[in-house]
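What follows is one structure encoded as structure tokens, with my remarks underneath.
Removed from the display is one protein chain of the complex; every other protein chain stays in position.
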Amino acid sequence: MTLSVAVSGASGYAGGEILRLLASHPDVQIRTVTAHSSAGQPLVAHQPHLRSLAHLVLQPTTPEVLAGHDVVFLALPHGQSAQYTDALGSTPLVIDAGADHRLTSAEDWAAFYGGPHPDPWAYGVPELPVAGGKQRENLRGATRIAAPGCNASTVALSLAPGVAAGVIVASDIVSVLAVGPSGAGKSAKTNLLASEILGSANPYAVGGTHRHIPEIRQALIAAGAPSDGIRLSFTPVLVPMSRGILATSSAPIREGATDAEIRSAWETAYADEPFVELLPEGVFPRTADVLGANVASMGIAIDRAANRVTIVAAVDNLVKGTAGAAVQSMNLASGLVETTALPLNGVAP
Amino acid sequence: MTLSVAVSGASGYAGGEILRLLASHPDVQIRTVTAHSSAGQPLVAHQPHLRSLAHLVLQPTTPEVLAGHDVVFLALPHGQSAQYTDALGSTPLVIDAGADHRLTSAEDWAAFYGGPHPDPWAYGVPELPVAGGKQRENLRGATRIAAPGCNASTVALSLAPGVAAGVIVASDIVSVLAVGPSGAGKSAKTNLLASEILGSANPYAVGGTHRHIPEIRQALIAAGAPSDGIRLSFTPVLVPMSRGILATSSAPIREGATDAEIRSAWETAYADEPFVELLPEGVFPRTADVLGANVASMGIAIDRAANRVTIVAAVDNLVKGTAGAAVQSMNLASGLVETTALPLNGVAP
Amino acid sequence: MTLSVAVSGASGYAGGEILRLLASHPDVQIRTVTAHSSAGQPLVAHQPHLRSLAHLVLQPTTPEVLAGHDVVFLALPHGQSAQYTDALGSTPLVIDAGADHRLTSAEDWAAFYGGPHPDPWAYGVPELPVAGGKQRENLRGATRIAAPGCNASTVALSLAPGVAAGVIVASDIVSVLAVGPSGAGKSAKTNLLASEILGSANPYAVGGTHRHIPEIRQALIAAGAPSDGIRLSFTPVLVPMSRGILATSSAPIREGATDAEIRSAWETAYADEPFVELLPEGVFPRTADVLGANVASMGIAIDRAANRVTIVAAVDNLVKGTAGAAVQSMNLASGLVETTALPLNGVAP
Partner (left out) sequence: MTLSVAVSGASGYAGGEILRLLASHPDVQIRTVTAHSSAGQPLVAHQPHLRSLAHLVLQPTTPEVLAGHDVVFLALPHGQSAQYTDALGSTPLVIDAGADHRLTSAEDWAAFYGGPHPDPWAYGVPELPVAGGKQRENLRGATRIAAPGCNASTVALSLAPGVAAGVIVASDIVSVLAVGPSGAGKSAKTNLLASEILGSANPYAVGGTHRHIPEIRQALIAAGAPSDGIRLSFTPVLVPMSRGILATSSAPIREGATDAEIRSAWETAYADEPFVELLPEGVFPRTADVLGANVASMGIAIDRAANRVTIVAAVDNLVKGTAGAAVQSMNLASGLVETTALPLNGVAP
């Protein structure tokens, strides 16, 4: 079986990374790539690293151009997906890398995004513990999939095992993330200029305003946390690396939980997951070690003096955080081998 | 009055920064610079940016060479100060940039450093709220001063006002820091190589092992926290910028504390402090904006959804974090104008 | 004497750096700062590192606002100066950090800029050897000064002594520059995004199209090169550091020139120049060592195997390359001590 695929937003970072992964996918034919203002230009004019796709020309992002494929990836700015999803009614599989279809709560949508609340789709983090299993099961055979927010999936994967096993308390979670600017996309904004980012650590969305907060909360509720018992302090900090998320998350230890029970929560959850790496005790991940890989790598410290479990997780925001999650979801939804075309090894140093 | 000064460890980063500041100090004559393996070489062979000191030659770091000055700065690796401090008995003022004389608790010393516990000296963070005033008063006329740990002073300055005012709860503090590698000194270690740091965020000392933890606890106790009621989760993350600390600290809001009371705690504490900058509501600092400046810049967010106050503070680890603190302490101890030779403006972008 | 000063383009990088230097200038009162779209906002909203100027509010950049000062600095995008210079007829001293008034050759202007050729002003690189002396003499008492292009002054200072002394051949110069993106200004362009610059070396203006080429040629002619005998291959490469230019320039050795004659050319030219540092034989500069300093630091290698003299020069593009040159020119033009408010020491690491 060869799936015909269209990728919109192909001149951007998320679109480019989806294409990088699909370029080595044996069951996929990349038939169409689309963009907005760059339509008509060769793909490699915008993605010069994708040499094996040098034959592709960017077409305009219209429902007509996107129709007629087995799979359509939408890698568009927030709020732009809806106009296409309606028109893609007959497309077997649509995967949205944007935020539009991630949230189930209309209240959260109103508070963090505003405007009409699009219908929620299956959430594309296969390894995420949910009641009675993994999110993976919801993706098998799915036809509409919302790829995760990169920060959200990193934090959710960090905490969900402990929440599901009841060894940490979800009511006082603190997450601080060092993130690279590619997560903000290829948009010409002054605050994303190299001169502003080089040599500096720049916080943003401090104090509970980041849009990934409700997404994390939703994932933790799915993992078993009481919906009224989650409190999350979430602070992202831009640091001078193009890719990568290093999320340091901690939560209070549930009274009475032993070290063995705590460690076992994560070990059990990720024992058979090729793309979630639980490091040995005392070892913690660096973002360099997941660069280019579809892997969330994490280490866990039980800090009895602080009465907290601290999870440090590294993710390549463009791979496991976005494009890899999208391709992994496609594999699951289409009945392909889940790990196809998804790199386990990173590129370091 | 002109003070004659000796700086040991002058070939390293802390020593170099002390010299950079002293070079423009009108009341100081830099008479002696010392080093270990580089003795005999010109200072500028190791600090080529210090052109105005091109006449200085590194001498060996011995008690004899250091003796006979009005002020001696020790910028040596941990554990090496003691041998000199004994021999400098007649030196009017000794300022140690190392950790040896910071901790008052023998228990903490044993747990985090080990070996004989050196006597504690006056702690060199002038703006730090302590019971009934500021640490500054302890520095006036002091003869032996321990300059602070850069991470410790950043976090202590972030939290102490809230602790002192009783608007936050010290028993569940979480601090995550993005830090540049210069804080680790100019020592040739594989994990500090550029190839390891560039493009990567690297956590270290995860889970409560960092030596600045007891120093922060000590500062918060001095600010009024109950000594048995401080719990601190502390995680530093190396990021690819040579200088800078961006500390994101949070603590639970004391029940009943109003937004006005919370904000007022910091406003009151730092209203008259030129070197602690409290940013307007909704504004948070970047490390680029304190580069080269003797300033701790901070912003405060009251996150009611998370029930936490989040303080984001930016410090140049080599200036306000180390050398600037040392020079400011010297000014205070020597009866000079406290702000002399201490830059308020940073170098950006 | 206190000069009243206005700085236009105060929200940008060049304007900000002029202000950083002027902030510590004892003979200057910064009375007016102007901007375009940010008029009405506090200066520190755009230049948060300039704490000592927190009282200033950005005013609109109009001839009326700029009029009535002793000195006006224009730090505007190319082509925007002319409209103000006409209106500033009665201003004693105008210094343009833009390109408009640098070129004397109408032909060069037409070829590299196009449009009407503004009248050339005195060129603001005081140390530049010109026939019979230094460019400095043209700046004393000048009323209209064109601050240099940062790349141009770096390369011109590198080569002019050898050209003036006749020890190198100007007809086959090759310059390759590693440059930081701040030289391109604070404009939101996709190719200047941090994600594009981090981890990458990006050439631009390859093959003889860079606008600083005629400016270098002009400087070398002023230094004594035959106007029809200069050929210059010039390639700038953006590298991931916010500031800095490292220019590697080479030219063939004039037949018969001895090593002593060659070295002497640079030694003689810069012997008494505080802001041009000629490093000892075998030592070459790093951009870190001039960060924040008004210094061009250079080392010279005589490569007999290649038959070329190679000059490696480091400059902070925003200081000696732009703002420092502008302030140094102001000092000269106004009869102040030339070195006032110009840092000799850099900020490293």
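Which chain is which? They are A, B and C, in the order written, and residues in each are numbered from 1.
As a convention for this text, a contact is a pair of C-beta atoms (placed from the backbone, for glycine too) under 8 Å apart; a residue touches a chain by one contact, two chains touch by 3 or more.
Note that the structure is predicted; figures quoted are calculated from it, not measured.
Student: Wait, the hidden chain, what does it touch out of the ones we have here?
Tutor: By the stated touch criterion, the chain not on view contacts A, B, C.
Student: Identify the residue among C:202, C:264 or C:340 that touches the chain left out of the display.
Tutor: C:202
Student: For a quick check of understanding: of C:91, C:135 or C:287, which residue touches the chain that isn't displayed?
Tutor: C:287
Student: In the whole complex, what residues of subunit B lie against the chain that is missing from view?
Tutor: Here the touching residues of subunit B are 13, 180-182, 186-190, 192-199, 240-242.
Student: Touching the hidden chain in the full complex, which residues of subunit C are there? Just list them.
Tutor: Within subunit C, the residues touching the omitted chain are 172, 174, 176, 178, 195-196, 198-204, 206-208, 231-235, 237, 239-244, 246, 248, 250, 252, 284-289, 291, 299, 301-308, 310, 312, 314, 348-349.
Student: Since one chain isn't shown, list which residues of subunit A touch it in the complete complex.
Tutor: Counting over the whole complex, subunit A touches the hidden chain at residues 13, 16, 20, 23-24, 47-53, 182, 186, 198-199, 242-243, 277, 285-286, 288-293, 295, 297, 344-349.
One rule holds in what follows: only the chains that are shown with their structure count from here on.
Student: Averaging only over C-alpha atoms, locate the centres of subunit A and subunit C and give their separation in whole Å.
Tutor: The separation of the two C-alpha centroids amounts to 45 Å.
Student: Give me the residues of subunit C that touch two or more other chains.
Tutor: 13, 182, 186, 198-199, 242
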